[in-house]
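A protein chain is absent from this complex, but the other protein chains hold their places.
On to chain A.
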Amino acid sequence: MNSIGENCNELKKQYDNCFLMWFSEKFLKGDTNDEMCAPFFKVYQQCVKKAMKENHIDLKEIEKDMLGSADECSAPPPKNS
């Protein structure tokens, strides 16, 4: 899948490949040490952060954590209760 920044595609691919291997071979088997892909992640992040700025994406909107926060949507109570 493409990155939002065309010039980040190669860096993204390298990182994604590393991550997928780490996820299957390490993380799912209980190894939480994520050093393995950190160098790939770092350069990819530098590229994508720049591309997001160029695309006028509101970084604050993205940084907001909703899942697990008080702002997370919750299911309404069952109808008959």
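Note that contacts are C-beta pairs under 8 Å (C-beta built on N, C-alpha and C of every residue); 3 or more make two chains touch, one makes a residue touch a chain; residues count from 1.
The working rule: contacts and distances are computed from a predicted model.
Its UniProt record calls the unshown chain "PRELI/MSF1 domain-containing protein", which is the correct pick from "V-type proton ATPase subunit F", "PRELI/MSF1 domain-containing protein", "Trafficking protein particle complex subunit BET3" or "Large ribosomal subunit protein mL46". As for the chain not pictured, it touches chain A at residues 1-4, 8, 12, 15-16, 19-20, 23-24, 27-28, 30, 32, 34, 41, 44-45, 48-49, 52, 57-58, 61-62, 65-68, 72-73, 75-76, 79.
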